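Every protein chain of the complex appears in place save one, which is left out.
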Amino acid sequence: MLYLELLFQGIVQGSIYALIALGLTLVYGLLRILHVAHAALFTLGGYLGVIITNATGSLALATVISMVVVGFVGMAVYKLAYEPLLSKPPFIALIASIALFIASEEIFRIIFGPYGLSYTTPPLQGYFVLFDGFFLKHGEALVIVLSVVMLAALGWFSTKTRLGVSWRATVTDPDMASAFGINTQNVRYMNFFIGSALAAAAGVLVALLNNLVEPSMGSVASYKALAIIVLGGLGSIRGTLIAAMAIGIIESFGTIYIGHLLDRDALAFAFLIVVLMLRPQGLLGAK
Amino acid sequence: MAYEITLVTTMAISILFALSLNFITGFCGQISLGHAAFMGVGAYTSAIMMKADIPFLLTIPAAAILAGILGLLVGFASLRVRHDFLAITTMGVVFLFVGIVRQQEFLGGEIGISGIRGSSFGRLGFMAICLGLAGAFAAFSLLIKRSWMGYVFDSIADNEDVSRILGIDVSKYKLIAFVVGTSAAGIAGALYAQHFRFVGPDSFGFVESITVLAMVIVGGIGSVWGVAVAAAFLSVMPLLFQFVNDFKILAYGALLFAMMRWAPDGLAGIVARSMKKLRGRS
Partner (left out) sequence: MTYPVLEVSDVTVRFGGVVAVDGASLTIKAGELIGFVGPNGAGKTTLMRVITGIIKPDEGQVLLGGKDLAGLAVNQRIRAGLALAQQIVQPLKAMTLLENVALACGAEKTRNPFSAMVSFDRDAENRRALELLSRVGLREAANLEPAKLPLGYLKRLEVARALALNPQLLLLDEPLAGLNQSEASELADLIKALNADGLPILLIEHNLREVMRICPQVYVQDQGRPLAFGPTEEVMSRPDVIQAYMGGNTNAAGQ
């Protein structure tokens, strides 16, 4: 019974990792930038979710608005921060991104205060009894369902629509795509919009599970999402999803069984390092 | 006077620490997002030895050796993975370090080790030691930069594959860069432990690793004096900017971003460009 519960915990966590890491993979695939500031967009999504829910009483509305607003903010980040740095060596953009992340964490603290915000009336606090002694909170169920729905929608979009196909082509091979006349600039904007909106959704969901948003909530997302996309093979979408689930589940079991040796974060990275030593290109990376 | 001594000591330790990373990242072109782990190894080594009543000066070589051994291991890892994969692997090293230290009773766990005995040199003497070691490593760095080893490092940072075609044993050189850089970080760690009389897992995490990388990049990657100046300034910036206490981290982030956006080659680059302009005018 414990196994099943741990497995579910892992899947819930893995779904959130997947939503966050997907945006990073998209950015990496297109621009070869490790987009640390992505985590700030995740935090922003969480804040907007809580604030709008408290103002309107509708979590659904809050989620949608948060995703759209953060999507646009993501596009602005690309335009203002990354575009001018594309011709520079990659670590320049990496450091710029880290700087942006540090600064935005502070901005959250200065604007919203250091202690964070909570829902005034936390939505979805009930739980399903799946069978004897095994509960699944409504919020957790929503995380899994929403992740699956969004990823499926993204899958449909990228394979069945014209826009989606050109998008996928560009992420896979930017040079080839522009040779085929695809406007890569628009694809980049779209990329940042979609990736950031997914991160915002993850932010809203995490806020829901913890009933708390705080300035530092993005710090875990910032580095662990990096570990996940590297583990998945940098730029491989399928690899990212597998890695996100793997890390979620490993952490869930690992904290119980070897938590006395390594804390949660160290566990994820220990796994990452072991995998990279065996497969330097990541799980599904191309050589 | 005590305040100035603290200030100068802090600067000297940061200069040594930043130059140690500059050796790996600036000279040999191997990025590291986890350099604080090596400082941590040195700091803990020295702290434990001090607790066991071993003279401070003996803890310095021990700190260097242990940090260097870990550096050798990470160096071997760097032979397997490159570029962005290496960046994230080194980031993993620092999380592993903090994660392991936290769970070890004999390292003080979450709380760390406090009440470290002072050395017999007094505050002023200790400051002199810090300055001496930072100066010595800066001189060593300058020497290496001029030597054939520095020449080879330049080529590896430029293009590893070409270096191999020119017959260079890239792996050996990389390992040396890692061992030298991480040993020096270990020494900086021993000084840190003595300076603050305290070590804890949170003093050597990811944020600290980024901070030292920022010193290297703001200074101008590979430039010894640029990195030294940047380290001196950035290390005491929080102290100097006490009056904007609430905004100091924001200011730090903004400065770092602005630097990347408009002057990615750092202080050294800015100076080189203005010298050129001046010369062009005269």
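Worth pointing out:
Letters A and B name the chains as they come in the text, with residue numbers starting at 1 for each one.
Here is the rule we go by: contacts are C-beta pairs under 8 Å (C-beta built on N, C-alpha and C of every residue); 3 or more make two chains touch, one makes a residue touch a chain.
Bear in mind the structure is a predicted one, so any value in this text is a computation, not a measurement.
One chain is not depicted; across the entire complex it touches B.
Checked against the hidden chain, the listed residues B:Q104, B:N159 or B:S274 yield one contact partner: B:N159. Residue in contact with the omitted chain (choice from B:Q104, B:S120 or B:S147): B:S147. Among B:L86, B:I176 or B:A190, the one in contact with the hidden chain is B:I176. Contact between chain B and the unshown chain involves residues 144, 146-149, 151-152, 154-155, 158-159, 161-170, 172-173, 176.
Rule of thumb we're sticking to: only the chains that are shown with their structure count from here on.
Annotation: 31 Å between the Cα-based centres of chain A and chain B. Chain B makes touch with chain A in their complex at residues 31, 77, 80-85, 87-89, 91-93, 95-96, 98-100, 102-103, 206, 210, 213-214, 217, 246-247, 249-250, 252-257, 260-261, 264. The touching residues of chain A, when paired with chain B in their complex, are 28, 32, 34, 81, 84-85, 88-96, 98-107, 110, 223, 226-227, 230, 234, 260-263, 265-270, 272-273, 276-277, 280-282.
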